[in-house]
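The other protein chains are all here in position, but one chain of the complex has been omitted.
And then chain A:
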């Protein structure tokens, strides 16, 4: 668990992060969202002490981070950034091995870990491991950056706009993959983005930052249904709120008894996906199936619109 209290950073007397306090549960994703310049990166970088706080405390599992050497702290915390920052003179394998090498793991253990991580991130180890960063696509480089951050099994992962440089299609896949990796590994993730849609898709909780302050810290549904300030409301985008809300709810929550015709939708997809399918195929009712393809019932357009209206 991470406890942050009264965290403040001033540059030349100018506060860019002001008195931020929060507690972050282990094995959750907290997304920091806000406009550019709102202090998100500065906040994140104070946690691994790339920026030294002017005031305030960061405690990880009860230990004040100031009691550790900064480089030792950083080896315990995975860090992934927008332009991935892969070392251009090292192969992918050597890049991923960075922190394990610093920690003095033996060679065999490192090789096995690199192999395991490349597979976890759906990169073919034999093909990708010997490559240099300039021989990777943007999406591959981003995944190698995440693999490097995960290499030494850190309890915690800091990610600063990790998907910022990806095109929309690869970006959506990277988000889904991150979520499933986090499910599997149980990592505690603190992720910064300026994209509210991304925050809603990934976050267990969202912290909305504005001018260095956290204006609201809440689960996505609450951010959508009860925005705490105009800033938060603007960031969500009033017009988009019903759609964002639908994207949070799985089809299974509005599934009714019965049978329907046509291509079915999976129960774990979102109501947003169901609505899109209804619009495209001109249907009012979709059959719902489980993961194994078995019939679960149906979902109606009316139920779906009711759900969307509940945000207003």
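Quick notes on this structure:
By our rule, a residue touches a chain if its C-beta (ideal position, glycine included) is under 8 Å from a C-beta of that chain, and two chains touch if they have at least 3 such contacts; residues count from 1.
Note that contacts and distances are computed from a predicted model.
Its UniProt record calls the unshown chain "Osmoprotectant transport system permease protein", which is the correct pick from "Osmoprotectant transport system permease protein", "Acetolactate synthase", "Phenylacetate-CoA oxygenase subunit PaaJ" or "Fe-S cluster assembly ATPase SufC". When the missing chain is restored to the complex, the residue among A:62, A:88, A:104 or A:168 that touches it is A:88.
Seen from chain A, the chain kept out of the figure touches residues 48, 50, 71-76, 79, 81-89, 98-99, 102, 132, 134, 148.
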